[in-house]
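All protein chains but one are shown at their positions in the complex.
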Amino acid sequence: MFLNWRRGVIASVLIGTLAGSLLTGCGTGNKASGSGSAGNGGKVTTIEYWHVNSENFGGQTVRDLVQKFNEQHPDIKVVEKFQPNMYLGLMQNLQAALAGGHPPAVAQIGYNYLDYATANLPHLPVEDAAKTDPEGQAFLNNYLPNILNLGRVNGKLEGVPYSISNPVLYYNADMFKAAGLDPQNPPKTWAEVRDMARIIKEKTGNYGLYVQEPSDNWAQQAMMESNGAQVLTRTGGKARATFDSPEAIEAYQLMADMVLKDKTALHATWEEGTQAFITGKVGMYVTTIARRNYIETSSKFKVLTAPFPTFGNKPRRVPAGGNALFIFAKDPDQQKAAWEFIKYLESPEALTTWTKGTGYLPPRQDVTDDPRYLKPFMEQNPLMKPAVAQLPDAVPWVSFPGNNGLQAEQVLLDARDAILGGRQPAAEVLKEAAAKVNKLIGN
Amino acid sequence: MKIAREPGPKFAAIKGYLVPWGCLAPALAFLALFTFWPLVSTLKLSFYQWNMVSPTPKWVGLTNYLEILRSREFWLAFWHTLEYTLILLALNLALPYITAYILSHLVFKGQNFYRALIFLPSVLSLAVAAVIFLWLYNPLAGPVNALLRLLGLPAPPWLSSYRWVIPALAVITAWKSFGYNFIVLLAGLVAVPLELIEAARLEKASNWQIFWRIVRPLTSGTALYVLVMTVIIGSQYVFVPIQMLTNGGPDQASTNLVFFIYQYTFNFFQTGKAAAAAVITLIIFGGLLFLQKRVLEKGVYYEN
């Protein structure tokens, strides 16, 4: 290792002699992590849970769930920690924490980082954790096989699928009326989206459309693949970036034209875009169903949702968004506590709270269909319907293999800025980006 | 050693070393541990591939250097560093220099008023400055764009525009550092003998001539200090708004060398490449310092 032990010795001596008096009583220990105790004589195992749920994105629901769990389990104390900048930010902080030797016990891993996390970060595959629990197999049997596959990498179940989402089209019904459009007839294809955006711009002066631009390319993948493209093509264990195909370019160029030529679509950060929609400055907004609760409660106009638009008659393909729960704890007691916590988060009661507080779809069909849990809610909440209806159109969210997955994701983010910011047309940017990604993932 | 008051030459010799080294030891130890040792560690790391987590780094020789030097991002970061530096030199050297000159030699009332208020932003955190400007620059509702629209001027999305993002971030840093540089330059300027200036006035020299011919040469030592600090510290200061507000975006349009190193370390976890970029950056900074020394030393008049 590069950090010589001698530094440790020198530093200790230094502190002891020179700065010791200054520091006495000032440092507080690292309480939250690494305090899993071996002897369990009434001792409490403290574990950390890392999530991406900011205040506007289910943060309160996470706190409620954790509090309930802690009440039910006096021997375990879960500390929740919000990680900014979505799954990318969480991955980055997680890797730094692992390097420092203080990882959280449980973390939400976005489906787009499954490969990267599995290959690069030491963790306990949940398949192995389930084996240590007599009820483990029964627990996993609650899931439909295709859902459980969301948490598998190369056949092994690495994380338990927790949150499932897909992109839908939210629209401002009041603005539709003001523009002379029929709120009962939202656009079904991207050609209609473009027309309606133009009408909204002409009649109301507002932007017609905003497609979410967080630190991932989820919504853009949905556009490209719905036009018949493949972002990543896997053949015989090898993956190739293929987001420079004509179909992908066409989809991206459409978006670019709306931003740059028509000036009917907004190119802004996710934060600014959401703000623009809920303050009535944008008519249509493509984002995840997981934001349903926040958008619904903070908009002062009537919000409706429609399925993700298609390209003509081509089939809709929406990547399954969301995250799986991974175990990073190293200490056996913490691992056990982590597994307990995961089982709790995935229980029908907790999943019901989770769906109501966010908008995520539950990974367990039995919870959705059960009248004791989500059935009444799903029936009463029309905004959820498009998301449920397009579940069969779900495709995997692209996850770049190899050690450079984080950088590959950044290349795509840069490409998005380059296209929508008007640096170059989509064709050139995507060609260049695909070549770069292929190099990064080892082609 | 000058001081020897203990009996016995041998003991004195030892003691003679003990005191000075004892004085230097704490500072040297901290600098060695937390600046120079990491530097060596970084140099070593630049020949390896390592993601900070895997138990064994992999030796890759010069690959990191070659890949860095061949990448578009590195050269973007390089040119942007120059761009930031040029803007900061204008806003944090030239402007405070002239402001300090006006205050010290052309205006006689309100000295304390001006000094106090101009210095004020420099007691704030760069993090505070960054969030204030995040709101000022907000493309839809922020005050800057609200004003521009009121005046009928184009209102660009400052932080996501290729053309504006660097000036916009540089202004944040400049706003925060202006006051400190101003005070340092003022300290140099008030030391310029008034007689010289009065003599020049009698010869009907213009204010600009006085500044350029008399004041500037006499304060070039202070100016050199501010110059070096602006070049070296400026690119580090600018890092905070980059990291907080744009993350190098859009499309790496606001990245600089310091952010590039950060990105490869804590965003991509390619510590070898980050280390290689760090070594190259140090060489560039070293070269700049050397150049500055060579070019400027001739014209510098040291006040002391």
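Letters A and B mark the chains in the order given here, with residues in each chain numbered from 1 onward.
In the analysis below, a residue touches a chain if its C-beta (ideal position, glycine included) is under 8 Å from a C-beta of that chain, and two chains touch if they have at least 3 such contacts.
One rule holds for everything that comes next: contacts and distances are computed from a predicted model.
Undergrad: For the chain omitted from this view, which of "1,2-phenylacetyl-CoA epoxidase subunit B", "C4-dicarboxylate ABC transporter", "L-arabinose transport system permease protein AraQ" or "Thiosulfate oxidation carrier complex protein SoxZ" is its UniProt protein name?
TA: Per the UniProt record, that chain is "L-arabinose transport system permease protein AraQ".
Undergrad: Looking beyond the chains shown, say which of B:Leu66, B:Ala127 or B:Leu291 touches the absent one.
TA: B:Ala127
Undergrad: Out of B:Lys58, B:Arg201 or B:Lys293, point to the residue that touches the absent chain in the complete complex.
TA: Reading the full complex, the residue touching the unseen chain is B:Arg201.
Undergrad: Mind pulling the subunit A residues that touch the left-out chain?
TA: Contacting residues on subunit A, toward the hidden partner: 2-3, 7-8, 11, 15, 19, 22-23, 26-32, 54-57, 81, 84-86, 93, 96-97, 99-102, 214, 270-271, 274-275, 278-279, 291, 294-295, 298.
Undergrad: Considering the whole complex, not just the chains shown, which residues of subunit B touch the missing one?
TA: 1-3, 5, 17, 19-24, 26-31, 33-39, 41-42, 45, 52, 95, 98-99, 102-103, 106-110, 112, 114-129, 131-136, 138, 141-143, 146-147, 150, 175, 178-179, 183-184, 186-188, 190, 198, 201, 221-222, 224-226, 228, 232, 235-236, 239-240, 243-244, 257-259, 261-262, 265-266, 271, 274-275, 278, 281-282, 285-286, 289, 304
Throughout what follows, only the chains that are shown with their structure count from here on.
Undergrad: Could you put a whole-Å number on the gap between the CA centroids of subunit A and subunit B?
TA: Roughly 38 Å, centre to centre.
Undergrad: Hey, which residues of subunit B end up touching subunit A in the complex?
TA: Touch list, subunit B to subunit A: 26, 29-30, 33, 37, 41, 44-45, 51-54, 57, 138-140, 157, 160-162, 247, 249-253, 263, 266-270.
Undergrad: Could you pull out which subunit A residues touch subunit B in their complex?
TA: Listed in rising order, the residues of subunit A that touch subunit B are 2-4, 7, 10-11, 14, 18, 92, 95-96, 98-99, 120-122, 215, 267-269, 272, 275-276, 281, 403-404, 406-407, 410, 413-415, 417-418, 421, 423.
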